[in-house]
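One chain of protein is taken out of this complex; the other chains stay put.
This part shows chain A:
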Amino acid sequence: MQSDGGATCMEIEKLASEVNHASLEPRPRFAPLKAHEISDGQIQFRKINVPQHRYTPLKKAWMEIYTPIMDQMGIDIRMNPKARKVELKTRPDTPDASNLQKCADFVSAFMMGFEPKDAVALLRMDELYVDTFEIKDVKTLHGEHLSRAIGRLSGKGGKTRIAIENATKTRIVIADTKIHMLGSFANIKIARSSLCSLILGSPAGKASFSNGLLLLLLLLLRQTATIAALTNESLKGVKQSGTSLLCAT
């Protein structure tokens, strides 16, 4: 509307300028719209359900959740104990329109089971995602087989899961039959494939599992390098390694 108006004004202005040069006004420069204004001054809400098993952890970790959201994101957050929901609300001085969504993701990530300090990465980085899949999506297992599969996934004392987390720079939460992964897209992919192989039965021994994992990582590295080279980002080290890799292949 305004643009049209602007256009028309500009046309008129142009014509007018041709008529009288002296009485021109500078183009108006408008400040970017605030989040608030984008939504037409309406306050937006998000409500995230709190599962029972996360109730107490929420209570414990409330400040860790509360502080970044309130201070850095500029989103109001409150806990509705009666409804057992965490409510998020935008403020007029919320810096970015997407903050609310990010905060909502952050809180839901926490509800999935991730640690607050891991989930905070969602607030800080854009490209991190949370992916969920179930064991039954991969392979239909019942009873003991299922239990064993879950055991295989987590490993003794969680070491297999931790190994995957460290290798792929992701965070994994195994909630019974659901598996949640938090990380960048490619890393999640690798983690998912390794987890799937574990579900399908590959023993999490040293050689087979780690080899596969590392191979995938190497693949990922190459891919990222090529992508970086192609996109000409200013990642000097990666660029060099990427080109060398390209020459080698």
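Heads up, the rule we're going with is that a contact is a pair of C-beta atoms (placed from the backbone, for glycine too) under 8 Å apart; a residue touches a chain by one contact, two chains touch by 3 or more; residues count from 1.
In the analysis below, contacts and distances are computed from a predicted model.
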| item | value |
| --- | --- |
| Omitted chain, identified by the protein name its UniProt record gives, among "Sec1 family domain-containing protein 1", "Trafficking protein particle complex 9", "GPI-anchor transamidase component GPAA1" or "U3 small nucleolar ribonucleoprotein protein MPP10" | "U3 small nucleolar ribonucleoprotein protein MPP10" |
| Residue, one of A:Leu182, A:Leu195 or A:Leu216, that touches the chain absent here | A:Leu182 |
| Sole residue of A:Leu33, A:Ala83 or A:Met125 that reaches the chain not shown, by the stated touch rule | A:Met125 |
| Option touching the unshown chain, where A:Val138, A:Ala167 or A:Cys196 are the choices | A:Ala167 |
| Absent-chain interface as seen on chain A, which is shown | 115, 117-121, 123-125, 128, 158-159, 162-163, 165-167, 169-171, 182-184, 207, 210, 213-214, 234-238 |
